[in-house]
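Notes follow once the structure below has been shown.
Note that this complex is displayed minus one protein chain, with the remaining chains in position.
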């Protein structure tokens, strides 16, 4: 099953994060998604636009062009396209054939992020939109700390593997997350609406930095629930919940933080990783915002370092070894099977 | 038709500029042409030599070797070859078999440039030599300002496309050539001896910098003829002619400048671009020489920037898009058809 067949390395019929809403402005910028250069900009009325980024006349990148109202003009010979993809002007020519068109992509703004559909535009399926409200994005009582986008030189499926097996928290994040037990506890797989799993760490010290920031008044031992949720190819999240320790009486939930890990394939071997943290405690605490940003950046650096070492080995040594898995890999493997089924479905269509 | 079939990416039976005459000296240097490393040097009598640049003994580059009279000696084990390609010495060996030979290339010096034939040497066809005298090179009453050679990371056909569609002068050269109207005027295609086209810009201001330098005494409005000429795969030129404005009486030609654009394929995806300006006015004006050099360098930088952005997109996205063309592309497309026919002819031979 793994590595996936590289002839069809993407799942196209899904919504992927194209950009944080704040990244898209009246200055066009280009982001490569599934190896397609896509130019993103906003119309004068604010609506975001995603258009294929290569001029169909003589192949110049459109991103260097100028916006003329809601249209974009190629800088080489001046061919101009509307936000709906019509060629609306060719210099020194009276009429433009109606068949002269450029591909535009369905793009939806939700939860502070914009989501792109890379499959056939006429089949864009709003029911597949990631339910960002389920992890608090854009919901009252929750706050999202956006943490930018990192280009990772590793395929999207490796990033998902990373999130779905959080035992690595006890190894490569040992100094940043301070939860060595995470590696030694088997996860509980959950066969509910989403593929997810959780690791329970009981009777933990209240002195770990994360707890001091999330629930600063607490001095009692804690139970931790460390989990992974797969919402779809474009949205996976880790989460951390602090509870009062069950060993001291009825367990009570104190806080939830979702660590958003949106993975958008850039190419077969590189990914865009949009990260952010959504929480339901201490919403108006800039020091906690900052602490989270720093923590996310450090752990992301650790993950990126590991993933970029792994990427060049996956295909090259696929035949030199048989992959081994342990009990902690159950949920990650369920996700892989699901992804392989989606790919097979698209290949058959 | 485009991109051309990359299995046979070159037209070999043609003369291409290998070097400006001044580049070839008694110190051998290497230039890669059609992916062949070629060493160029002069014999003691001054005759230029082009020899295949890899020693047939143990593969060392010959360019690092030494000239011994008219011969070149490999620096690794001392095998030595004459300017006619005979192996004339193997150290520690009395006799050298007569079959030990190295490929040499037909090379002709004309108009200040040296021209190489990359096809079968026995079929080198002098009737295909670019008629450089037609654009004034080496002719009395004309002066050539050589402007060196630029390596462009774009295939040769993209450079030709660039010269054959001068509407881009009104876009990417807007600040350097000061002729915004060039993009808005349809060209007149000319079905004469060469494939060529011209754009007429009438009643232009006499204050544009090019006019002030070419015809400094003039203060009357001007008609401009901006054209492209295709002489063959190895020689294309743009030209600019200033006339008295027809709106003020009988049109009179004031000056002609040819902007030489010799394109020699280095590899499938890179080119050597030899440029220079040939003019019939103000021959003895070093300030005009200098102004032309500066202007050519600036516009070349602008062209190179565009072409190098386009090159990596041409093959990679060939299937993702259908090329659109406008009325301004007629001559460029005639050139492409001519080139495709030459390639088909060589493939059939």
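First chain written, first letter: the chains are A and B, and each begins at residue 1.
Please note the rule applied: a contact is a pair of C-beta atoms (placed from the backbone, for glycine too) under 8 Å apart; a residue touches a chain by one contact, two chains touch by 3 or more.
Predicted model, so just to flag it, every value in this text is computed and none were measured.
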item	value
Contact with the hidden chain (one of A:208, A:246, A:285 or A:310)	A:310
Residue of B:3, B:56 or B:112 touching the missing chain in the full complex	B:56
Residue of A:33, A:185, A:254 or A:339 in touch with the missing chain, whole complex considered	A:185
Sole contact to the chain not displayed, among B:21, B:75 or B:206	B:75
Residue numbers in chain B that touch the chain omitted from display	36-37, 52, 54, 56-61, 64, 75-79, 87, 90-93, 100
Those residues of chain A which, in the complete complex, touch the missing chain	161, 165, 167-168, 170-172, 183-186, 306, 309-310, 313-314, 317, 320-328
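Rule of thumb we're sticking to: only the chains that are shown with their structure count from here on.
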item	value
Whole-Å separation of chain centres (CA-atom averages), chain A against chain B	49
